[in-house]
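Single-structure report; data block below.
A single protein chain has been omitted from the complex, and every remaining protein chain is retained in its original position.
This part shows subunit A:
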Amino acid sequence: MPRRRVFNPLTELLAAALLVVLVLVVNTWQFSLAVLVAAVVPGVLLSGKPRQIALAIAVTAGPLLLSSFLLHGLFFPEGTTVLAEWGPARVTAEGLQFAALTGLRLAVFTGVLLTAALTVSIPELVSTLTHRGWNRRLVFVVGSAVGLLPHVAERARRITRAQQARGLVVGGSVPSRVRGLLMVSVPLVTGLLIDAAERTQLLEARGFSSPGPRTSYLPDTDTAGQRTARWLLAAGVLGFACAWYAVGAGR
């Protein structure tokens, strides 16, 4: 079920980025936990594809979280309050606290950024950037990077099938898989480069570098209110960060 869109993609992306900045600035486990519970978890649940996002978070952050807990929880040289000890490994309260801090921070980062990235509507984003008059080439990079990904994946799949039909046996051992990957990459990259050369001419012919303002087929979903809100949010976070550091330095 697609999520009901509330804000413009630009507003959503900015909010996600500012949240990450806030977590970095405040840098306490209580605040990270609060953001996680109050913002990230509801965000994922209301995203319309909680399973996909949860899986993405688990795959990216899971191994890091685990290793962080093992490393800091068991071996934290600065730790003094020893809770348990097995040979060289000591579980200390400070170590656990540090692990919780970094772990929560990491969870917030991946949660916020992945939710934003996986739910943002790229066409709407590109259209907003066009309406706001952003640099055309930057807009193209944003739009085509995402547009090309599924195309590249499909192409890689077809090449693999063609190679299998010619006698490539994929699977089993790691060297065999690596060889399979290399075999796919050569025709894939060659094909993409040829496409890119042709696409350059097509883009030129269709007025991509024409001077003057551009329009967009999609209507502008951005509002004056949201534009103001974005400036206020950015200014607010900046001001808060300055104040936070000033107070911290004064203490």
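Heads up, the rule we're going with is that a contact is a pair of C-beta atoms (placed from the backbone, for glycine too) under 8 Å apart; a residue touches a chain by one contact, two chains touch by 3 or more; residues count from 1.
The rule is short, and it goes like this: contacts and distances are computed from a predicted model.
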item	value
Chain not present in the shown complex, as UniProt names it (candidates "YdbS-like PH domain-containing protein", "Zinc protease", "ABC transporter, ATP-binding protein" or "ATPase component of general energizing module of ECF transporters")	"ATPase component of general energizing module of ECF transporters"
Sole residue of A:Val25, A:Ala54, A:Val120 or A:Met183 that reaches the chain not shown, by the stated touch rule	A:Met183
Identified contact with the non-displayed chain, of A:Ile194, A:Leu232 or A:Ala246	A:Ile194
Subunit A residues that touch the omitted chain in the full complex	122-123, 126, 130, 136, 139-140, 143-144, 147-148, 150-151, 154-155, 158-159, 161-171, 183-184, 186-187, 190-191, 194-199, 201-210, 212-219
